[in-house]
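Complex shown without one protein chain; remaining protein chains in place.
== chain A ==
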């Protein structure tokens, strides 16, 4: 079921298998029948590593969600808590353990911390008087989770916030650890490039960790030629823009979590023959989205404007395939046809699903609101009137549109103008605070700290220079048959991906000036390979780069990198890793101060 992980240039199934083995080993430590109590947040990421069948093979008979109060009864020898190291979860666990003792059924308790055990949590359990009840306390180092054949994510939501607001570099430490794991499995990465403060930190930690493990030489032939570490704050602009690829729009509108999307059910109601139309389902329709689905792999990275054509082409092919049955005359032909049915059937249902999704999205992308918003975004990205108060934003505030939308737009204007004039910034802030509540001073302050909102300093606006040098705006972006990465935003080429592209060819030396304008140092490091592990490259063989986005990456950026991988003359294949898959909305939300407690 995870075969799609091994189709790519780098077999990410190896990583998944290592994670599965680890899980089995832990389960076997707790001999006998078991029940797992899940921190609900973890079931999504774990679902990408293992299915229930694996757990069942190791005598997991029951699974519960972690809740306060008494544990449900279950006739098992072991109770295992799978939790993130968070203090509030420790309190719940303590409650569970306490209410258990009263029932005099001796069950063994274990905790598996994901991704790291934490001394504070253990201390908390100790204070609550339950630490001694645990037979095993262990950690499950799940740093990088394979999401697709070319995509790894730590799903560390607060990484950007911690790095830039709280100056807490724990996520970078985990990143470095995750990269060490990758190198242990896929060989030492000989070249490391980076841009940004966090990138520098991670590289330093990696080099230090390598020294600490100096005893054992890595004897694996390197799979990756290059690692590129990029700070999210080098490119604050890209995630703010509305993504216009199919997958990007699904994420913008409905949100993709752990490879799943929840959609309004109406368009998916299945009417079977002979059945009166049943009541429409009210539960959202949940779909898994990854490259295991042939059609999805084909259309996910297309500009949404090219999706309709792709779907209708596919529809014709499938119709034709089904029509073949009329030509099947002999028994052999009929057999042949029938044997293909399951595949055709799957293709048909996949087509039905994506047609429905495309319809849902189209309703939104053709709305006036979407268009107006996009127009303003593109004005900003091309540098039109970025130094004045924007009437569209003003109107949105007056209509009390969602605050996140406003923050996204104002941040974008600020980034595209290298900061706002005092008068403009003050005006926006006042409007926002008066309309949405003064407590949002905290959020505005966070955005300022993160550099998303800033006051224009006396130095001139360098965004136009950056835009021109890196060709961030392409007038003739071709949405149907793209020839440049700018198709993912219908004109805007993501800065982060341009940096990646230029690094591969002609090299960063050609853009020294621009690199200096962007925040943080840029650097290059080399890691020595043991003799004999130097790759002998075939003529015309592609190189492989792992691009690690520290602080998050959007689906449109991923699409742009995939586009570069597929370009015939690029000579480079990209594997993408990140602390978090994000879009402008989830990103801004992660920077807000208690977004849930709005004027409560």
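We adopt the following convention: a residue touches a chain if its C-beta (ideal position, glycine included) is under 8 Å from a C-beta of that chain, and two chains touch if they have at least 3 such contacts; residues count from 1.
As a working rule, contacts and distances are computed from a predicted model.
Enquirer: Which of "DNA polymerase delta subunit 3", "Spermatogenesis-defective protein 39 homolog", "alanine transaminase" or "AP-4 complex subunit epsilon" is the UniProt protein name of the chain not shown?
Expert: "Spermatogenesis-defective protein 39 homolog"
Enquirer: In the complete assembly, which of A:70, A:286 or A:335 touches the absent chain?
Expert: A:286
Enquirer: For the full complex, which residue in A:225, A:298 or A:439 touches the chain that was left out?
Expert: The single option touching the absent chain is A:439.
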